[in-house]
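Note that this complex is displayed minus one protein chain, with the remaining chains in position.
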Amino acid sequence: MKVDLAVLGAGPAGANAALAAAGHGLSVAVIDENAAAGGQVWRAPAPSVTRDDADARDGAALREKLRISTVEHLDSATAWLIARDDAWRVDVARHGRSETVTADALVIATGAHERVMPFPGWTLPGVIGLAAATILLKANGVLPGQRTVVAGCGPLLSLVAASILKAGGTVAAVVDLASRAEWLGALPALAARPDLLARGALWRARIAAARVPVFHRHTVIRAEGTERLGAVRLGRVDAEGRLVPGAPEVAIAADALAIGHGLVPDTAATRLLRLRHRYDAASGWVAARDGTLAGSVARLWLAGEVGGIGGAAVAALQGRLAGLAAAQALGRSAAAAEAAQLQAGIARAGRAAAAMSWMMRPRPAMAGGITPETIVCRCEDVPRAAIEAAIAAGARDLNQVKQWTRCGMGPCQGRMCGEAAASLLAPHVGGRENVAPWTGRPPLRPVSADDLLGDFDYADIPIPAPAPP
Amino acid sequence: MRVDGRDVVATPGISVAAALLAAGIVVLRRSPAGDTPRGAFCLMGVCQECTVLIEGRAERACMIAVRDGIAVSLRGPHAE
Partner (left out) sequence: MTNADRFDCAVIGAGVMGASVALPLARAGMRVALVDRGPICREASGVNAGTLTMQMTRAALIPYALKAWELWMDTPRWLGLSVGAEQRDGLSVAFTEAEVAILEARAAARRAAGAPITLVDGARAREIEPGLSERALRVGHCPVDGFASAYLTGRAFRVALEGAGVALREGVAVTGVERVRGGWQVRVADGEPLMATRVVLAGGVWLEDMAGWFGIRLPIKVLINQLAVTERMPPVMQSVLGIASGLLSLKQYPNGTVLIGGGWQGRGGRHDGRGDAFVPEALIGNIRLAAFVLPALRRARIVRAWLGLEAETADALPVLGPLPGVEDGWIIGSVHSGYTSGPFMGALLADAILGRPLALPLFPIDRLLAQKDAA
């Protein structure tokens, strides 16, 4: 398939980029591995799920706009390789085969995934991410368990707890790293977004009405169980996330734990392309972009959370802006006034988003508190002690830690362990900003050999000339 | 759904991972290195913990929607 613009990711950012560019006459393909557009926050609910909240309406509206647009939506399509010759080339695994999309311009809008700082027992079935719980509830109408502990930090805590209650489930406890005072301190920044304030108040009212115990300045010390989660043990922490010595522990019976410590931009694609990245205190390593969201190489734009955590509203505006910039670069006339308006909107919405991403940040002492035997790399079962041993043996960058321990070599490709591993390395190299992320390599997601191969015979394999005798 | 040959009632259109959870099936596989039990974790296609065999292929259960009669094997790609 050959188009003017390829967009990777059909979340708020990618879908809006595609729509804006198509609106200015570009032929556009948008690629996403989900079956429907919407990304994480506007994920399409299953037919069995009836919802009528703002996110659901926004998502439905977006999907309708895409449906009636000229945008070619490659759904259920996993992009596994991006390369550049004269044009961009995206290789996509879809319906059991691999196809190639070529494009003159590219927008990367791969969003973010969740960060969960490791603790003993976090690999037990029944422990899921906090954002993961929103997907279960919003898109599938399924509860995480009979009795769920909701833990971590940021606004998703109240959202998840309230949604579980609304769906008729039981929340055994809410465990928040932040104090009440920290939440109050974040309020002024939210004044620009009364809708968010109102939603938050509603969630907290529901939690209070259900008499759910809320533990501020607490963390999960351990998830307990053998084959699956049976109980969650809590402890008090200080502002840095360090366990307070001697404080009493609390054990809570639960068959589900939803826990998350913020979001991490998914930079697999931007690292693969060797774009310039920068370290940002709130979002970590992100792909660098300028005011028009152009990345560090020509004909490439970065929209949404791949360039920094900012929430859905910012992502959608950035998407439009990137789409306009691409249209303009390919010779279509886009109104400069609209771009300026979008930039102003992004700045406004960005303030509330910054406050929220500050509340979602992992606390600085958390990595240090990981016990030696705690698994850091879930795929390869690598405990902290093995990572420390590699560091003691002289490993000074993340790739070396990976080579010497297999941390990050499994099928999640370092997405689940990368943050913790980097935080463990940080004190040895003068801080987190000196720990460059893993080298980006294809495939962007594990890809089945079957999908790549198709039907072929020996003669169809383009075997190069033999090696020297 | 057919899960390891057994019939499991599931809501069409939700993800296989969600349907398994709703049916009380939380242990989806064992980790290949440490042989410890694992279940769905991120539900957005990233962690790969929910990888099972669906219609004979290694797939992320959270990325595949339930269809009538869909065959799921929890023995997974790592089992022998």
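Note that the chains are named A and B in the order they appear, and that numbering of residues resets to 1 at the start of each chain.
One rule holds for everything that comes next: a contact is a pair of C-beta atoms (placed from the backbone, for glycine too) under 8 Å apart; a residue touches a chain by one contact, two chains touch by 3 or more.
Treat the numbers as computed from the prediction; the structure is a model and nothing was measured.
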Kindly state which of the options A:Ala61, A:Val244 or A:Leu453 is in contact with the chain not pictured.
A:Leu453
Contact with the hidden chain, among A:Ser69, A:Gln328, A:Gln343 or A:Gln403, goes to A:Gln403
Return the single residue from B:Ala23, B:Ala58 or B:Leu74 that touches the missing chain.
B:Ala58
Given A:Asp4, A:Asp91, A:Glu305 or A:Glu388, the correct residue touching the omitted chain is A:Asp91
Across the whole complex, the chain not displayed is touched by subunit B residues 32-33, 57-58, 77-80
Could you list which residues of subunit A touch the chain missing from the display?
81, 83, 89, 91, 98, 100, 274, 390, 393-397, 399-400, 403-404, 406, 409-411, 413, 439, 441-443, 446-450, 452-453, 456, 458, 460-469
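As a convention for this text, only the chains that are shown with their structure count from here on.
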Separation of mean Cα positions, subunit B and subunit A [Å, integer]:
22
Subunit A partner contacts - residues on subunit B that touch it in the complex
11-15, 18-19, 21-22, 26-28, 31, 33-34, 36-49, 51, 57-58, 62-63, 65
Note which residues of subunit A are touching subunit B in the complex, please.
33-35, 40, 46-49, 113-114, 123-129, 131-133, 135-136, 139-144, 227-228, 266, 375, 378-382, 406, 410-412, 415-416, 445-446, 448, 450
